[in-house]
Structures are given as structure tokens and as C-alpha cells.
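A single protein chain has been omitted; all remaining protein chains appear in their positions.
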Amino acid sequence: MHLPTLEALAALVPDGALLALPPDNSTPPCELARALIRAERRDLRLLGVPVSGYTTDLLIGAGCVTELESSGVSLGEAGSAPRFLAALAAGRITLKDATCPAIHTMLQAAEKGVPFMPLRGIIGSDILAHRPDWKLINNPFASGNDPIVLLPALSPDLAVFHASMADLDGNVFVGRRLELATMAHAAKRSLVSVERIVDANLLEDERLAAGTISSAYIEAVAIAERGAWPLALLGEYGADPLHLTEYARAARNEDGFRTYLQRYVLADRAQAAE
Amino acid sequence: MHLPTLEALAALVPDGALLALPPDNSTPPCELARALIRAERRDLRLLGVPVSGYTTDLLIGAGCVTELESSGVSLGEAGSAPRFLAALAAGRITLKDATCPAIHTMLQAAEKGVPFMPLRGIIGSDILAHRPDWKLINNPFASGNDPIVLLPALSPDLAVFHASMADLDGNVFVGRRLELATMAHAAKRSLVSVERIVDANLLEDERLAAGTISSAYIEAVAIAERGAWPLALLGEYGADPLHLTEYARAARNEDGFRTYLQRYVLADRAQAAE
Amino acid sequence: MIRDEELMAAALARLILDPNAPPARHIAVGAASAIPAAACWLLKVLGHPVRLSLLHKHSGNPFTSGTRELFDLAGQGRIDLFFLGGGQIDGQANINLIGTGDWPGSKVRFPGSFGSAFMYLMTPRTILFREEHSPRVLVPHVDIVSAPGISAPGVFRRGTAQALVTGKCIFRFDRDKARFQLSSIHPGETAESIRLATGFDYDCPAEVPETASPSAEQLLALRGPVHDRMLETYPEFCRRVWGRAKEQAA
Partner (left out) sequence: MIRDEELMAAALARLILDPNAPPARHIAVGAASAIPAAACWLLKVLGHPVRLSLLHKHSGNPFTSGTRELFDLAGQGRIDLFFLGGGQIDGQANINLIGTGDWPGSKVRFPGSFGSAFMYLMTPRTILFREEHSPRVLVPHVDIVSAPGISAPGVFRRGTAQALVTGKCIFRFDRDKARFQLSSIHPGETAESIRLATGFDYDCPAEVPETASPSAEQLLALRGPVHDRMLETYPEFCRRVWGRAKEQAA
């Protein structure tokens, strides 16, 4: 389904939904996040696939988020994620610490339609002690002692990301970032903003097909040019490091963040893009 | 590693190896199979990923195979697989019946480096009763009775297939047949025949990267033009149904098969390609 | 004159649209299922909204994550309807794709189970289809169970067979009774001829309607646009049934 505006796409995200988000260096749906803030979405639960950055910090700062599961939260070279840290310290968000392959594995379990999947490692990490939803069993195929962690399937309400292109049938090209395919397969529905709609069937091109997520998983697509700004979109455009530094500085305190929000999010998009 | 001849590639397959093979409608390494027959390879164990056809029937008929694990063996529209049926009836091969998603799952477990993975379904099928290596447990995440099958990781000694192209670094393009990627990831080593070597890095092209298996998994590549003949190679050329019918007819009995082998396999390749 | 394949395709199309069955938004069709594919294309061509995923479609194959994706989709509950056949099918809707006699087919060996042991349990609806209707195929009890018609309580299962369509009739499956009931009889057959040709016991109401023939509109669609769409994936079938594959394929 193609939607006329990003606002229409944001309208499909209900309060309280569990949103799977790609990391900053992948296909971050920044413009969609700004639309969610303008729509005053509340009680969102975010899942970093497998880590989180600017988009998550922005949504947390704007008060849209009550819960976050991730394996790491930072602004990369721009430093730590200030609004995340402030919200965590103030107890405004609940944090579930994970480790990258565990998040991939929980999504793979949902993709496969099984209730759990095992993963090596983790044993001895305090993460395990703080994840009552993760189970430690003995490998049923081992003759002796061989503890292994079982992770529950995780099916987000929505997978949201920003891709370079979709076709008229709603197939979406993500290239080699195939963790997005697993994310879309695992999620109940996927909402995607794209740079452009192409007048060709991506499934018909053998070069593009492997990097294409079939429309079977995509509920809606809307165009958002430079929709990953101020982050990069793989194969399309680079990040805006100066802006990220500006954000990191502004977001150090509540007032600075409010000013940033006013200027780059709540103000109309034309301005924001300047 | 690029090899000068297909014979050199076949020489890397030891007697008794467990070979993972793609099905007829995927990227079947037919010319490599013919080279293995010419090299009189013995005691091979074949895994159909997830089913088997002409290539497998040919290797079985030529006496290269002692064991087969697959979810289905047939020549498709050309009918049943005659040499497979004959060898099975004569007790010359051991057959492990599986079901398609179970084979994918066992390879996924090896890809992930875990000893097992669960899969729904299967319960109530006689396959389960004949697979002592598959386990039935109760879902540890369920409050009540919820039996589920656990499948062991399966790591073939070799994944062998025929692709359209490889680059100079040994990266191989398979397009949307990404079960081949899982097969290569799960296998200890992969041997690939290709139609051509391209003078470009497949990883540098975002359109091709998602359908490319990185050289990290590929032990050796050799050129075999029309190496999938008489089967099709996706996106390259179609199958040769007349030849497959000729094979099906010839292979009905041992003599006919010997004649076929003589003409199309043991005779030198130039002739065979006619 | 209406071909048997056309009659069966139209009958399958009606079963797919059955308002009493769970919705069929996404249907997957295997390589061997030409007539079921024709039924699905018929619905699409006549404007019914249904996503059709052909496993062996060459151009534009919908499974961009490899052949595993079909099974992942089914695992996710995204495949609403699938078709299965069987070398043997019995009165409890068990299917046998492995062989007759002792394991793994000491009398006759069939190709194998393919995905049936998984798909039959993961799909809300399965339509069993086998053109040959004989005591050899429709047996009291299958020699080997590739996939079970029903499952014990507690076993995760989304659905069972909705119906069994053969060259002679349509049986409905009653999952609670684990038993087939004769639902309609194809032209030229009688309740008696069906009983004689069927190895398993089944319920038979006093009045059994004749299987409705395809409408003129359906026939036009089947012989025109449906044929054209099937040509790439099922050339042999198109040639055999409509005798036009060669020219159009060339």
C-alpha cells in the first residue's frame, strides 16, 4: 500500500506499539521518527536491531518511549546518547539490556515461527541474570554437561525503516542489510519510508531480488526524500556529522533538547531540511 | 582460490565426503558431478538441499554414492529418479528421509554455530520415528503440554554448486537463491563452478552484494561453461527437457544407464556438450 | 466441451472462496500442482484479491530469501492455504508421499515428503488434491504417514484438510470426526461408482449434488489469461490440456 504522506505512515503506528528500529549506520527512519514525535505518539517500546542511536535518543527525549530493548545505545563518534541517559537516570524508561546476536536470534525465531532458539555464549554475563525471559538449559543432544541459552521468539508489532527504493507493488530494496529482512519477517507489520518509488518490479531483476523484501511483509510505504537525515543511507548519501555534533551538544540538557526539537522536528519539514 | 580446470575442483572432493547439493531447479553442479564420476569418487554421502534430482540420480547410478539424505528425489516432469530407485531397492544406498524445512533448519543451526534448532510440525509424521537423531522435547517456554521437535546442526564437509559468476576475489553471485548462502555458511568448505569470472568486486556493488556469497566461505572456484546442463541455471539459460527425457528413458535399466554414462559423462566434455 | 482439468480448477476455486473457511489472502502453490495453480490464477484473473506465490516461478520468483522463505512464511502463519497430494491418502486425511509397504517404501517408493510434514500442520487450510481416484490411492490406512491428517491435543497445529478433490468427486473433511463426507460428484459419476473407487470409508448424505461445471466466464478466463499466466511455470500442463504451450512458449 502506497501512502501519500509520511504523516499517513506515522498514523499507522499506535500508542504502545513495539517498534523494531535499525541502527544509525543502517537504514534509520529518522523522518518517520520526527513524524511520530509531531503526532505525539506515546508509550512506544523500542527494539534496537541490534543497537540504537540518534533516532532512539530523539524519540526518548520527546517523551514517546517508555521501554527500550537494545544491545548498545550511543551516537557513535558524536558520543553517548544524552536523552537516553537522562531518561534512564530519571527512571522514565525501562531498559532491557541484550547482546547483538541475541536480538538477531530472537527475531530469527519469530521469522521461523518457533517459540525459541538457542544461542552459544552469554553464560557468565550479568545480562543473563537480568533476563528472566531467557532460559538456561542443558543441551539435549549432549551426553554430558553442556549448558546453553534459549532465547524466546520476539515478534515486534512493527518494523520501521527507511530504504532507498520501493517498486509499485510495494517490494522494498535494502541491499545487503538483510537483518532488515529478518526484522520484517519477524514483525507483524512493516512500515517503510523510501527515497523514491521505481516503476519496475524489483522481483524481476535477479541482481536486485536478493536484496529485496517482498511486499508480502510490507503494510505501507511512503516517500521521504533524505528520510535518513542527519544519518547516512547506505549507497545513497552520507551522514551529517556536524548536525549530529550539534544534536549531541544541544541534547546535553532538557532545554537545549527542546530548542533542538522546536527547530528541527516540530517546525515544518522544509525548515528542518535546511 | 581459482582453479584452472573442473578436474582440479573435483580433486578437492575426497572419497566418503558429505556433499550438500542444490536441487535441479536451483544451481545444480552437473558438470562437476560428471567430473566426480570421471574421477571415480566413491562412498560419497549426499544431502539434498532440500530435495534431489538428476545430479543425485547420476552420481548414484555411477556408483559414487552410499548414503543420501533428502526430502524428495525425482526428475520433475521427466518422472521418478530411476537409478535412485534401483539403488534403494538393491540396498546399495542408505536413505535418510527428511522434510524440506528440517534440512534448512539443520543447516541454519550449523550456520549459527548452535548444536540444534527447533522446528514446528513433523509430529505425527513417520519421518520422526525413523530419525533417531531428531529429538522431541516439551517447549521449555510453555506452561503446559507443547511438544516440539529439535533438529541437530548439520555441517556438510562440502557445499558444491554451480553459479553464474564469481569475481577475482572468489566472491560468488547466487542471486535470490539464498538457501545456498546458508548451505555455504553451514558447510566446512564450498566448491563452486561458475559460468564466468568477472573482473569486478561483487561486494562493491550494492545491487549484487545481497545475492553474493563472500569468499570467506569459498575454498575454490573453477569455470564450467553451461555447467548446469542439462538443467537450467536461474537467469542464465533454460533446461534441456528432451535430454532429461532421454536420460529418464535410458536410466530405466542398468545397461541403458551405462550407455548414457559412456556417451555423456565418460566421453570427453566436448562431445558431452553437443 | 469442458475438460476435466477445467472442472476441477473451477471446483477448487469455489472451495478457496468458501465463506465458512478461514480467509485465503496468501496462497502458495508447489511445482506439481498445476490444476490448483489454475484455480488460483482463475480467482486472480476474475478479480478476487489473493496473493499467489508459485514455488517454481522462474521470473519474479517471490521468495527472495531463498527456498526456505516459503516455510518461514508458513511458520509465521502468513500462508493461509496450501495444496497437498499423496501417493496414498486415507480416511483420516493422512497422506503418504514416501512409499508403500514397509519403510521407506519396500513395495513402491514415492519421491518423498517434501515439505508436507511441516506445511500440513502450519497452514490454516489445506486442500488435498489427487486426480487419480482409485482404491490404490484412496486407502483405509496409509502404509506410511508423511503428514498426519489430525494431531493429538497439545500439538501445535493451525488447521487440517478442508477438502479432498479428485477426478471423480469432492470430499469435505470433518476434523472433529476425522472423517470425509462426500460433498459433490463430478458429471458422469454416481454415489455408487465413487463408493466402488474409494478404499476408505466415508459419510455419504442421501442427496449429493453434482459438481458445478465452470461458467462460460470461467472457461474464457481459463483458456485465455489463466493459460497465458501458467505457460511459464507449467508448460507441459498447458500443452496437454490446452495444446497451445509450444507456440506461445516459443
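Letters are used for the chains, namely A, B and C, taken in the order the chains are written, and counting of residues starts over at 1 for each.
As a convention for this text, a residue touches a chain if its C-beta (ideal position, glycine included) is under 8 Å from a C-beta of that chain, and two chains touch if they have at least 3 such contacts.
What you are looking at is a predicted structure, and each value in this text was computed from that prediction instead of being measured.
**Student:** Could you list, sorted by label, every displayed chain in contact with the chain left out?
**Tutor:** When the entire complex is considered, the left-out chain reaches A, B.
**Student:** Tell me which of A:L3, A:A110 or A:I148 is the one touching the absent chain.
**Tutor:** Counting the whole complex, the residue in contact with the absent chain is A:I148.
**Student:** Out of A:L178, A:L191, A:L208 or A:A224, which is the one that touches the chain we can't see?
**Tutor:** Hidden-chain contact among the options goes to A:L178.
**Student:** Looking at the whole complex, which of A:D15, A:E77 or A:E225 touches the chain that is not displayed?
**Tutor:** Touching the chain that is not displayed is residue A:E77.
**Student:** If the hidden chain were put back, which residues of chain A would touch it?
**Tutor:** For chain A, the residues touching the absent chain are 23, 25-26, 50-51, 70-74, 76-77, 80-81, 85, 88-89, 95, 97-102, 104, 108, 119-127, 130, 144-148, 176-182, 232, 234.
**Student:** In the full complex, which bits of chain B touch the chain not displayed? Write them out.
**Tutor:** Contacting residues on chain B, toward the hidden partner: 110-114, 178, 181, 185-186, 201, 203-204, 209-214, 216-217.
Rule of thumb we're sticking to: only the chains that are shown with their structure count from here on.
**Student:** Using mean C-alpha positions as chain centres, tell me how far chain A is from chain C in Å, no decimals.
**Tutor:** 40
**Student:** Between chain B and chain C, what's the gap in Å when you average each chain's C-alpha atoms?
**Tutor:** Distance between chain centres: 28 Å.
**Student:** At what distance in angstrom does the C-alpha mean of chain B lie from that of chain A?
**Tutor:** Spacing between the chain centres: roughly 37 Å.
**Student:** Touching at least two other chains at once: which residues of chain B meet that condition?
**Tutor:** 108, 119-120, 146, 148, 176, 178, 234, in rising order.
**Student:** Considering chain C alone, which of its residues make contact with at least two other chains?
**Tutor:** In chain C, residues 61, 63-65, 75, 122 touch at least two other chains, as defined above.
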